[in-house]
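Only a single protein chain was left out; the remaining protein chains are all shown in position.
For chain A:
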């Protein structure tokens, strides 16, 4: 387990960071705040969307900590579009299912995935097209990050995770695809208190647990 002060020391300028969440739901808001306080800059951010100006990963965009964002949707955070048009922020838009598969590939040792999504659209630009049994697919390459910031509902002290409702989204995928995995949890319980059948992400993938609301031993 880790305190807010320790979280802040894990970031460096220019890092690639993945964050779970869908429009802020399932985003570890306190870890995002820790990043803001750490004053880290020029990050490459991988997330489903850039949420809103005040919530989710949105404040990282608003406070100009991001150099490049890889996401499926930026429409709910007007600041992302403004910085993109002004040439201040690089934005790579990726279809949501392709984003999920690229993170999976990064986390599961694959060299990429072949998907039909985006064939015949601007998404295919610059990508290798591969025909399998007469159907065209795009080769989409893996995504990995140095740090993944995840949100779970409950963890045991071995790091086994349970997510809640639609807050699961990209979190389990990202747990596999980063060098250091930090999870913000609402509850921490003893080892054995979570039935192994109920575990959604096994603890071997989790490096640091931050208990929401502050520091606990």
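Everything below uses one rule, namely that a contact is a pair of C-beta atoms (placed from the backbone, for glycine too) under 8 Å apart; a residue touches a chain by one contact, two chains touch by 3 or more; residues count from 1.
Simple rule for what comes next: contacts and distances are computed from a predicted model.
The complex includes a chain that is not drawn, and of the options "Spermidine/putrescine transport system permease protein", "Peptide ABC transporter ATP-binding protein", "Ferredoxin" or "3-oxoacid CoA-transferase subunit B" the UniProt name matching it is "3-oxoacid CoA-transferase subunit B". For the options A:93, A:158 or A:199, the residue in contact with the chain missing from this view is A:93. Touching the missing chain, out of A:16, A:44, A:169 or A:184, is residue A:169. Taking the whole complex into account, chain A touches the unshown chain at residues 22-26, 48-49, 71-76, 81, 84, 93, 95-101, 103-104, 115-123, 153, 163-173.
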